[in-house]
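One protein chain is absent from this view; the other protein chains keep their places.
Let's look at chain A:
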Amino acid sequence: MITINAIADIFPVLMKGVEITVTVLLASIVLGYFIAFIAGFGRLSNNVILRKFTGFYVEVFRGTSLIVQLFWFYYALPILFGIEIGSDFWAGVLAISLNYGAYMSEIVRGSIQSVAKGQSEAATALNMSRFQRMRLVIFPQAVRMMLPEFGNYLILMLKSTSLVSLIGMTDILYYGDILRSSNLSQAPTVYLLVLVFYFILALPLIWLTKKMESISKKGVASQ
């Protein structure tokens, strides 16, 4: 069933999609973390409007599913606000990064809040400004707590990039679907290979997650 010849035929076609998958993933990771920090700090802000606004954003994006958001960005946003996002690429990246940014902002918020209160009091006693307190005392301790969670989200984001094939982006799954529709008897080999492609892409992320976990545990007394 799965012959070397079939794999040799399918492999180069799927390889064409790797570039898009990786590009979407990297763009989503960068933008997603960026949004996570902005929204996480926004929810801790003293400004009521900012706090409510980011709270609203987080609940909306966590409350609806990614695939719906993706379609909404693809179909509705251009019509509703006349915003031409420019390409499918940005619809995909925006949906993924806004969705995971919302989830990860909760980690940012939770980690900052769980830094012991004494740390912030000590910093105040040392006459640090609010900004210094966050930059020098609270944040370095909070980041360590965020790391293991952030690692998990890398893999989740990789998995979610497969959705962009549904809005016509030529990622790995897109080429897999084309191969399947041209020759249905190849379908098992095609999809197994697609899964293997994603797994190989996930391996460094799994390793990175473990690494981040061990960094965050290093030098901390177990609680």
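Rule of thumb we're sticking to: a residue touches a chain if its C-beta (ideal position, glycine included) is under 8 Å from a C-beta of that chain, and two chains touch if they have at least 3 such contacts; residues count from 1.
Following the convention adopted for this analysis, contacts and distances are computed from a predicted model.
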{"item": "Chain left out of the displayed complex - its UniProt protein name, from \"Na+/H+ antiporter subunit C\", \"Vitamin B12 import ATP-binding protein BtuD\", \"Cytochrome c oxidase subunit 3\" or \"Ectoine/hydroxyectoine ABC transporter permease subunit EhuD\"", "value": "\"Ectoine/hydroxyectoine ABC transporter permease subunit EhuD\""}
{"item": "Hidden partner chain, touching residue among A:18, A:128, A:143 or A:187", "value": "A:187"}
{"item": "Chain A, residues in touch with the chain not shown (by the definition above)", "value": "1, 59-60, 62-69, 71-72, 75-76, 79-80, 82, 103, 106-107, 110, 148-149, 151-153, 155-156, 158-163, 165-166, 173, 176-177, 180, 184-185, 187-188, 190-192, 194-195, 198-199, 202, 205-206, 223"}
